[in-house]
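Take this structure, written in structure tokens, and hold onto it; I'll ask about it next.
Only one protein chain is missing; all other protein chains are in place.
Here is subunit A:
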């Protein structure tokens, strides 16, 4: 099977977020594989091991993204592709990324494309389904189980907590939800091997695109932090007093009861 993973390098949101010059401050921040994309890498490896074929991990990013691609290779992916837009693009949005990936996938005949269901930084959740639409292939989002038999895929899809049992056919794009699998940690031999695995670097030019073709449809004008919350009030007294005071505050002050 010809398996691809869409991977994004993201800011680790467990980090404290601060803003300088109207941008999220990334000086010294940890970068990671988007956690939902880790499920995609793990699933791709498992599907390859079950059905044969190759796993190619693709990212649209800059030179820094090589580190996350190497991590995916160390987990067990076979090859990686970095579409480096650093010199060509200042800003992009989901439209931009999907259009670039569309150009990349044009001649690839992918059987299965896996992506995270959302990236934890910008959280648009659009690139996967947009790409599937462009490629004219089936797409199922937020999956928690995937079984492939020939051309048929049987999928568990998370729908706001319920599970839908879905049957569809390849070629297919899926976006991965928590619960699909437990992503492995790269092993030491895996890390050594990853250094020698092929990593292809492409630019927009190589995909016959220029910056106007992929110009973003949306623009971020401001980034800001939520207002500091004042320290809450700890209610005193015995349980009855605390509860009575709480109910009266919720009812009369906050008007939420």
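Keep this in mind: contacts are C-beta pairs under 8 Å (C-beta built on N, C-alpha and C of every residue); 3 or more make two chains touch, one makes a residue touch a chain; residues count from 1.
We adopt the following convention: contacts and distances are computed from a predicted model.
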**Asked** One chain is missing here; what is its name in UniProt, given the choices "Tripartite tricarboxylate transporter TctB family protein", "ATP-binding cassette domain-containing protein", "Electron transfer flavoprotein subunit alpha" or "Aldouronate transport system permease protein"?
**Response** "Electron transfer flavoprotein subunit alpha"
**Message:** Touch as defined at the start, partner being the missing chain; which of A:49, A:86, A:147 or A:164 qualifies?
**Reply:** A:164
**Asked** Considering the whole complex, which of A:62, A:88, A:122 or A:203 touches the chain not shown?
**Response** A:122
**Fill in**
Those residues of subunit A that touch the unshown chain are 11, 13-14, 17, 19, 24, 35, 93-95, 98, 120-130, 132-134, 138-142, 158-169, 178-179, 215-226, 229, 231-235, 239-240, 242-244, 246-247, 249-251, 254, 256-257
